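Dumping the structure here so I can ask a few things about it.
Left out: one protein chain. Kept in place: all the others.
So, subunit A:
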Amino acid sequence: MAAISREEVAHLARLSRLAVTEQELDRFAGQLDVILQSVARVGEVAADDIPPTSHSVPLVNVLREDVVVPGLTREEALSGAPDSAEDRFRVPQILADEE
């Protein structure tokens, strides 16, 4: 049985904000199925009582001195933006006109 269906891949792509094409869905569905069947092998390990590791460095509450250092200027921060207006990032419309 397939680990993941074409419909699931389409749904995940939507959640991931990827406007994938029909051809990509055809291609990815099979490839992702092979990958997921392989990685599912982690389920073979008996690990119920094992704590998870999110990170190899056991550091918590890392603080630094509260010293003011120069940051990016507004111009620098906006320098890579695809569009800006009035010293801000300009985004496409978020709400439709009738809302």
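Quick note on the criterion: a residue touches a chain if its C-beta (ideal position, glycine included) is under 8 Å from a C-beta of that chain, and two chains touch if they have at least 3 such contacts; residues count from 1.
Just so we're on the same page, contacts and distances are computed from a predicted model.
The complex appears with one chain absent; UniProt names that chain "Glutamyl-tRNA(Gln) amidotransferase subunit A" among the candidates "Acetyl-CoA acetyltransferase", "Rhodocoxin reductase", "Dipeptide ABC transporter ATP-binding protein" or "Glutamyl-tRNA(Gln) amidotransferase subunit A".
For subunit A, the list of residues touching the undisplayed chain reads 4, 8-9, 12-21, 24, 27-28, 31-32, 34-36, 38-45, 47, 50-57, 59, 62, 64-65, 72, 76-77, 79-83, 89, 91-94, 96.
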